[in-house]
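Below you'll find the structure I mean.
A single protein chain has been omitted from the complex, and every remaining protein chain is retained in its original position.
Chain nomenclature is as follows: A, B and C, assigned in order of appearance, with residue numbering initiated at 1 for each chain independently.
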Amino acid sequence: MKREIAVVGMIVCLAGGFLAGWFIPPLFTAEPTERKTLLEEIQDQGYIMVGTDEPWPPFEIFNVTADEWQGFDIDLSAMIAVHLGVALIMTDMDFDLLIGACKAGSIDMIAAAMMVTSTRAEQLAHSVPYIRVNEVVIVQSVSTINITSLTEITAYTVGVQSGTTQHDTLKDLGMTEGVNLLVYPKADVLMAALDLGTIDAAFVDEPVFTVYAKTYAFKSIFTVPAEPTALWCRWEEPELMKEINKVILNAFGDGSMDLLIEKWFG
Amino acid sequence: MVWVNSIPKPPNLAEIGFYIFVKGLPRTLILTVLGLLGGFVIGLSLAIMRVYGGKELNWLASGYEKLFRGIPILVLIFVFAIYLTNLYEICIGDTCFGIEPQYRPLFGVFLALALRSGAYQSQIFRGALLSVNPGQEEAARALGMSRFQALRTILLPQALRLAVPSWSNEYAVVIKDSSFALTVGIVEMTNAALQISSNFVELWAVSIGVVAILYFLLTYPITRLFGERQTKKLKELGMGGG
Amino acid sequence: MGKPVLRIVDVWKSYGELEVLKGVSFELMEQEVKVIFGPSGSGKSTLLRCINMLDPPDQGEVYLSEQNLMEPGINLNIMRANIGMVFQHFNLFAHLRAINNVSIGLRRVKGVSKEEARSKALKALNQVKMAEWADHYPAQLSGGQQQRIGIARALVMEPDVILFDEPTSALDPELIGEVLQVMLELAKTGTTMIVVTHEMGFAGAVASEMLFLGNGVIIERGTPQHFFASPKSDRVKTFLKQLDILYGSHKGLLKLSKEEEDK
Partner (left out) sequence: MMFQALPQEIQDLLAVLEYWDEILEGFIMMIWLYVWALMIGFFLGLFLAILRQYGGAIISRIATGYIEIVRGTPLLAQILLLYFLPYSLNIPIERWAFYTNFRISDREMTFILLNPEILVGILALGLNSAAYQAEYLRGAITSVGTEQLVAAQSLGMSRRVGIVHIVLPQALRRVIPAWSNEAAYLPKYTIVVWYIGVPELFGKAHYLVFKEFIPEATFIIIAIIFLVLISTVSKVLDVIHKRTAIPGL
């Protein structure tokens, strides 16, 4: 019996230590003297983990018919993976969690049509911007809503995806979540809600609107120029960022970026 | 063919079911089985601590139960799956039980499910241990068995049988909770259904409905078989408190 | 004796394959006490449940004050209020205090006001010598006390007849006396009762007629004296002998209760 109590006690101590480790990390944060860079680690393990938020076509979507990831960001990530000589593993999660996950090290890089903003740049390092898209306010085709400035949209009920720059913009305009601003974690729920009519308008990236307009009867009523879009990884890994930038700049140089843009936005 | 330029023909009902099954079932089953087993080990140890341990052990175990029964599974999954690497790098070093980074979210979800299920299973086993007729232990001790021997050879075999009906309910809970793994991008059954609906927006309700039916088919027969039948069998054997 | 309160004509009842009652008939006059006894499984309890239609008979007729209970469309609930029942396992309402256990029937069935129901219930409790326990919950009372409240619960509805379903067989020996005492007094005040019991002393003291039920039919009927002195059927003889071995001589008991009555 004593031995059993010891075993059980050990389990409890493990669990306790686990929690203690959570709350008192400083005790353990002795700087490792020789640390492998993420780049070396990626090449050691033979794959790169890229975080994204599906669906956000044409940037990223999982095509169930072809059983593969597709989209502009996916192709770009694949180019980087080829350049590094490793496999590409896509990880799908909610958009607003990507930055935290990347900071925590769950993913190596973010490729999720994430625009460059100063608050994000405080957290993570961004690559050379690879595309610049507009943000659009969209409504049902039959809708009579018409606006001449973005502020006027606050008179209606607008849906956005959680954690996007659009979410931030509208919140800054003084809209209230649940009253006239509805926040959805997934883009397809947002689009379905607009079609259903539970929201009057949605505020999204223009290419995304273009894709969904093929299925739904939507129209764009106002266009806002937006920040450029880039790939992101941790500040502590400049080696990896250097390689990422190299790939993007090469793609601009040899025209493959133009081909990509033609393929997905053409 | 590029998806955005030519939207393929929407799949029919059978194809949706097939896709969800082939794509999602393995992950759902792995998570459920591992979560239940992990929870079993934790739950049984906790239950024994609560019933036979001293005051301190009892206090520890019930504290653990309160903690993991009180935190939503979504938050648990989240914390374990996304910040696990961070945590391990801080606490132990650069390795995370030697688990490759690509499997860490899966491992995190497993941990969340097992830790949570452990807290619930502890209650199940504690109830079962307490409902074994107290005369059984007395009789075993009267034969000269030590307390541990009595527990292992007489009480636990009976308690585990008594726990089967509630345990089959716990199976249904874990298999449904495993659907929250979709928030960290693990493609289990619900996520597979969401993938279909993100490809074919008009199939929203259909694919969610199909996945609901699949869950029902996975849970109902088992809870039925182990729940009601087992209860009846136990009654015939005359087990359980009297 | 007055008119028949209860008339049972050729009652048949079966549960699936099992035939429990195979044609039972008898009449119960006003102020009469009938004792039904017999081996277990002979259909005694079923007969009582057939009488108040908790388990309606398959065939036959039950008349309460010349009103046929088997007639379709009759309001059984009102009829049942006129037939009291006392159960083997008391079946007191566990969530109600003794006084409310007694008064709930008045309030919910007869629509009596709260105060009136309370005073009537107190009177009934007095009758069974339980007035001082009125504010206790059933779980706080002994079996004998619970059964006395069960009797008061039936009594307070002022029924035409009270059915007793082995009222003492679930009680410890030392508690039987107090319940039988209450029942004796009820019988003396002229309450119409049908009692299923094996307490032969009680039967001998109060029964106007005893029925021996075996295999779903009335095998023999007669006064207590007839049964104790010279029962005709062999089955009755063996059964009474077995009771003798179990409880001692019923004649002795009979004498005892007679003496008590004389005091």
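In this text, a contact is a pair of C-beta atoms (placed from the backbone, for glycine too) under 8 Å apart; a residue touches a chain by one contact, two chains touch by 3 or more.
In this text the structure is predicted, and so the values were computed from the model without any measurement.
What shown chains does the left-out chain touch?
Touch partners of the hidden chain, whole complex considered, are A, B, C.
From the list A:Gly197, A:Pro228 or A:Gly266, which touches the chain that is not on show?
A:Gly197
Specify the residue from the set B:Val22, B:Ala142, B:Ala212 or B:Leu225 that touches the hidden chain.
In the complete complex, the chain left out is touched by residue B:Ala212.
For subunit A, which residues reach the chain that was dropped from this view?
23, 25-26, 94-97, 99-101, 103-104, 119, 122-123, 157, 159, 162-163, 167, 176-180, 182-186, 189, 192-193, 195-200
Using the touch rule from the top, list residues of subunit B that touch the missing partner.
66-67, 69-75, 78-79, 82-83, 86, 172, 176, 179-180, 190, 193, 204-205, 208-209, 211-213, 215-216, 219-220, 223
With the missing chain put back, which residues of subunit C would touch it? List them for me.
Looking at subunit C, the ones touching the missing chain are residues 52, 54, 77-85, 87, 89, 91-95, 104-105, 108-109, 137-140, 153-154, 157.
The working rule: only the chains that are shown with their structure count from here on.
Looking at which chains touch which, would you call it a line, ring, star, complete or other?
Looks like something else, not a line, ring, star or complete graph.
By count of C-beta pairs in contact, what is the leading chain pair?
Looking at every pair of chains, the most contacts join A-B.
Find me the chain with the mean Cα position closest to the mean of all the protein Cα atoms on display.
Central chain: B.
Mind checking the centre-to-centre distance between subunit B and subunit C? Centres are C-alpha means, answer in whole Å.
The computed centroid separation for subunit B versus subunit C comes out at 55 Å.
Once you find the CA centre of subunit A and the CA centre of subunit B, what distance in Å lies between them?
30
Would you give the residues of subunit A that are in contact with at least 2 other chains, written as numbers and ranges?
none
Which positions in subunit B are in touch with at least two other chains?
In subunit B, no residue touches at least two other chains, as defined above.
Which subunit B residues qualify as touching subunit A in the complex?
1-4, 7-8, 11, 19, 23, 42, 45, 48-49, 53, 57, 60-61, 64, 78, 81-87, 89-91, 93-94, 100-102, 104-105, 115, 146-148, 183-185, 187, 191-192, 194-199, 201-202, 204
For a test of understanding, state which residues of subunit A touch subunit B in their complex under the given definition.
1, 4-5, 7-9, 11-12, 15, 17-18, 21-22, 25, 28-29, 32, 36, 45, 47, 49, 51, 54-55, 57-58, 61-67, 70, 89, 91-94, 97, 100-101, 104-106, 108, 186-188, 191-192, 195, 211-212, 214-216, 263-264
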